[in-house]
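Below is one structure, written out as structure tokens, with a few remarks after it.
Note that one protein chain is taken out, while the other chains of the complex remain in position.
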Amino acid sequence: MTITFLLLAATTITGTAAAMSLKNLVHCVLALTLGLVSLAALYLQLGAQFVGFTQILVYVGAVAILAAFAIMMTRSAEPAVLTGSSSFRVSGALIALVVFAVLGWAVWSGTGALAVLGPEPEAPVNEIGVALMHRFVLPLEIIGLLLTAALIGAGILAMDETRRTK
Amino acid sequence: MNWIVRNLWLVPVLPLLAAGISALAKRKSRAMAASLAIGSMAISFLLSVWAFAHVLLLRSNGQATQQVFNFRWFQFGNEWLSLGWILNPLTAVMLVMVTFVGMLIFIYSVGYMEHDDNFTRFFCFLALFASAMLGVVIANNLLLLFMCWEIVGLTSYLLIGFWYEKPSAAAASKKAFITTRIGDLPFFLGIVWLYAQSGTLLFYNNGAGCLESTSINHLLTQPTPLGFCSATGIALLVFCGAIGKSGQFPLHVWLPDAMEGPTPVSALIHAATMVAAGVFLVARVYPLMSAHSGIATELTTSTALQAVTWIGAITALFGAVIAVAQFDIKRILAYSTVSQLGYMMMGLGVGGVAVGMFHLITHAFFKSLLFLGAGSVIHGCSGEQDIRRMGGLRKLMPFTFATYTVGMLALCGFPFFFSGFWSKDEILHAAHSWNISQAPYYMGAFAALLTAFYMSRQMFYIFGGKSRLTESSEGHSHSPVSPDHSSHHGSNSPHESPKVMTVPLMLLAPVALLLGFFGTPAWPWFQSFLDATQLAVDFGALSEGSMLPVMLSSSVIVLLGLGIGWWIYGRRPIKSAEAPDNLGKLSPPLFTFLGHAFYVDALYGATVINLNTQLSKISDWLDRWIWNGAVKTVTNIVLGLAHLDNFLDTHVVNSGFDEGCQSVSRSGQILSLLQAGRIQGYLKIVAGAGIAFTLLLLWKAKI
Amino acid sequence: MPEMIDQIFVLLKHWLLAYVPAALQPIVSAVLSVVPVLVAFPLLFAITTVLERKGLGRMQNRYGPNRVGPFGILQPMADGIKSLTKEDIIPRTADQVVHFLAPVMLVIASFVVYSVLPIGKNMVLANLNAGVLFFFAVGSMVELSVFMAGWSSRSKYSLLGAMRAIAQMISYEMPLVLASVVVIMAAGSLSTVAIVNMQAGYTGIWPRWYVFTPWGLTGFVIFMIAATAESNRCPFDMPEGESEIIAGYYIEYSGFKFALFFLGEYLGMFATSAMAITLFLGGWAAPFSFLTWIPSYVWFFVKLLIIIMAFIWVRGTLPRLRMDQLMNFAWKFMLPLSIINIVGAGVWHLIPAGFTRWLIDSLLVIVSCVLLSRGIRRGKSFHVRTYRFAS
Partner (left out) sequence: MTPMSGYLLLSALLFSIGLAGALTRRNAILVLIGIELMLNAANLNFIAFWRYGPHPEALTGIMFAIFSISVAAAEAAVGLSIILAVYRHSKTTDLDQMNSMKG
């Protein structure tokens, strides 16, 4: 429980909470970026360098940009007029709160057994690569297939309808 | 291991690549397809020469001239299927021959097919064919050989039927394909049998291959229910494949019809390479063919080889007799090819690998020369193929005439200077000293006489006298005009072919002329090269034993044949295209009989095909009346039941079902209230369920 | 002695560190490492601007800057003073915070990537296990700052420019990363230091740079083209095409923020060039074994300057592409080619050393190049142009 952790946790929570609550969608995406970068920093704290950099590459370089693009193309940047029932939102927030309470309780009461702190584990890129190519080669292939399918699917979905039917 | 041995696969793969690329190319990219095919073939030729030189080098160093490279392909069960390639004198010679002749024919095709719309496709097929043929040559595995063999069959089909708009070409391609398939079925059975017996299909594998002594001895001790050992059985089955592909006697019918394809195809497939594949196959599996269980002396000949000899002798005579009475320029050459292939088989049977292969190589050169010359003649005569309507081309097509004469004399085996003489003489000599029977020798000698005769007949028809091309070319559609020539050569006057066609001819002619000197009895370089024996110059060998008498008698036979040809056809120039054949005047019924090739096609039509048709008619009748009737009856019964059911359904079941439907629909209306159309609502339910589950798990963990 | 000169900065740092109490040593060490980078590269930026302006001037038959200082070499100082003293204008409707953050983030991201680039032997700020990944990860933040700048300005032109820039950068990021994958395959490491060390040996007098292999050369060319697009330079300067959208996403910036954008762009260009050097051109390694006495950092900067020259040359030579040409080129040529190149690199490592693998690899690359370029040229027909974002 170090200062760094607290600091990073604070930025993560601030960023993500802002991302979920700000009115302007572009601000939301920027706040989300902040949150996810601090999350990546947390991964680095935990010694998972590769995952941390991948996180930045994927979320900042791809997902956030994609979201920004989607916001621009759907003209969602202008704050919309609020309609609909507020009770629906309140109930949603309540459910989230209950979920947090349950999870928090579970964490609080359940992790005593794992209190022993082992030495800092190593996760060199080489070993990750070797593991990907041997033990985890099937998931890797499946992920590759999934990504290809997603690429093609996203392309077809985003294509102009006029061109698709041509 | 040497680089060339390790990379021998490049030889067939390069044309394959060329074929693949030109298959993807546009129809318009003619230059690319042609240059790819020719270029790949040229590189393959260089590689083959390299391989040949490598074998020569090994030989001069006194090392073993046979090198194999095997690799594992895939595993099934506990066994690995290995493939591989082999470099030995046989392979090297064939490689050089196939790539050289192939390259020349490719170049020639550029000129011949110039006006064809499907130029690109043609070169794609040619390259694929060359690739498969080279694959057959280098394969060190019977299965690999068989695969390439089948591709050869496929490309032959595609090329014969290249002008598929022509019904005769389509029919010929089908015929070729089906006929060779008939031979391939026993071949495949032989492969399966061999695999079952010896457990490997590799030819040579450091003592473990199926052609090496361990395996052969094992095969010799395995009896079959029919009395002969399984080695003989397998050899005979494999020979069936060779019969089909090399157009031997019962299955020769496809080869003359295959002349429907473009002439370069005839030259490439039906002179130099594909038909030689059968001979080559027999040569390749010669250890299996010659395996005999009797006393291991030089004198006994295995049953398989006897079969090879007899089939070969019959084919040689048979083809020569038929060729006498043909009028289509390419058909004459086709029957001559049948006859010469018979010679080769006979040579393999009586004399061994070297004898047969020597004739194969010389024949490949002079026959492709002849075919290309014939193509040049046809091209010059605007697609005319009937020799009765040619004539007088000696002045008009001097290059073609000169080279054609060389090829013709080589085919006849004109004494001493022409390659055909030496290779044919070799076979006749071996047949003369065969210990089983003298009949093949006499059959071969008579066939040689006929060869000289029909070739001189053809020469006089084509080149002698005056041009008969212009007279009444309409009305006679005896030989179909090739679609590629009809439109572009409006004028009917014969003319010399372009350079791109004559140059390959001029390149082939000296080879056809001089190749024979590599295998004279005095200096049997070729034979010693193939058999890996010591080479010595020995002019005494010419006069040894029966050699001189056989040589002299065959010379006399050739001269006699040419003389008869001149007597009948050359003395007086042929007057007109309508005039009856000079030989036919002697005995018209016999001549017609020969002209229809002994009515073998008709015989097959009347027996096999007719039987097939009758059987299909019977099954059609059965289908129509017996089975269909049964089906109809069952149908009617079912229909009746269905009507009954329909009645019950409408009046009994439906009223109850409607009630059920209404209740379901009402409950659906109630449930649809849950479906609010708002994803987040569903998500909430999921989250609630998640909470419930977590609580349940925690509660259980506490207890 | 050459060894001494080569390592002089490292030794200097250690010597200075010895005077610092142990507790402060990590911080001081970091400062000592970072400050030279923070000084050297902006200095290089200054030099490059004047070089570029003079070089372009010569290419266009004019003098270029020649008033400030001898031959105009003090021009960047004058520019800097000018942009510092100019008024900082922020549009009234702009999103103030984001508008301020965009250039800052750009410059920070551009500087951070230098931490994994080995400038000389033993001269790298952080020898990360996953250095190349880090480079690309941080490099992708540039796109976000471009988006921030374009969106926050509330101007049609800047938004269009940002959209173009992001579309282009995303498209070219993929060939960029895939082109460097071949090097990672060869070196078996993501660490930039390890990659350079792999290339630092010599065969005879010839270097073992990855660019001297068929896949390496292909990768290098792809990388450089993609790097040109990534740094929005000519002929890929669609996002800031003056004749179409004035200056792209930073029209609404002025004064020092504008200078920051300029700095960020150039720093990004230097960084990608330096990465290309590290991946393909042997980093700080000398080109011949008999030239190793020249210090490694000198080689690094010489190579960097050569690549910058190439950039300037290209800018002076080629006209700007159209948007659809740009995208077609990225997706239909660069991406497939870089994937084929990866296959080629794999084939290279499977085949034992010798002439065969050179032949096969070169053939693979050349044939696919030819076929792909045929594909690009196919079916060129011109439609009425529509601007999706403006409609």
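The chains carry the letters A, B and C, assigned in the order they are written, with residues numbered from 1 in each.
Criterion: a residue touches a chain if its C-beta (ideal position, glycine included) is under 8 Å from a C-beta of that chain, and two chains touch if they have at least 3 such contacts.
Everything numeric in this text was worked out from a predicted model, so none of it was measured.
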Worksheet, complete the sentence: Not-displayed chain touches, in the whole complex, chains A, B
Response to the item:
Per the touch rule stated above, chain A touches the missing chain via residues 1, 5, 9, 12-13, 16-17, 19-21, 25, 28-29, 32, 35-36, 39, 42-43, 46-48, 50-51, 54-55, 58-59, 62-63, 66-67, 69-71, 73-74, 76, 80, 83-84, 89, 92-93, 95-97, 99-100, 103-104, 107-108, 111-112, 114-115, 117-118, 121-123, 127-128, 131-132, 136, 139, 143, 146-147, 149-151, 153-155, 157-158, 161
Worksheet, complete the sentence: In the full complex, chain B touches the hidden chain through residues 671-680, 683-684, 687
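In the analysis below, only the chains that are shown with their structure count from here on.
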Fill in: Approximate Å spacing (C-alpha centroids) for the pair chain B, chain C
60
Response to the item:
When centres are defined as mean Cα positions, the distance from chain A to chain B in whole Å is 65
Worksheet item: When the centre of a chain is set as the mean of its C-alpha atoms, what distance in Å lies between chain A and chain C?
Response: 28
Worksheet item: What part of chain B is in contact with chain A in the complex they form?
Response: 678, 680-681, 684, 687-688, 690-691, 694-695, 698, 701
Item to complete: Please give the residue numbers of chain A that touch chain B in the complex, ascending.
Response: 88, 91-92, 95-96, 98-99, 102-103, 105-106, 109-110
Worksheet item: Which chain A residues qualify as touching chain C in the complex?
Response: 24, 26-27, 30, 33, 49-50, 53-54, 56-57, 60-62, 64-65, 68-69, 72-73, 77, 124-126
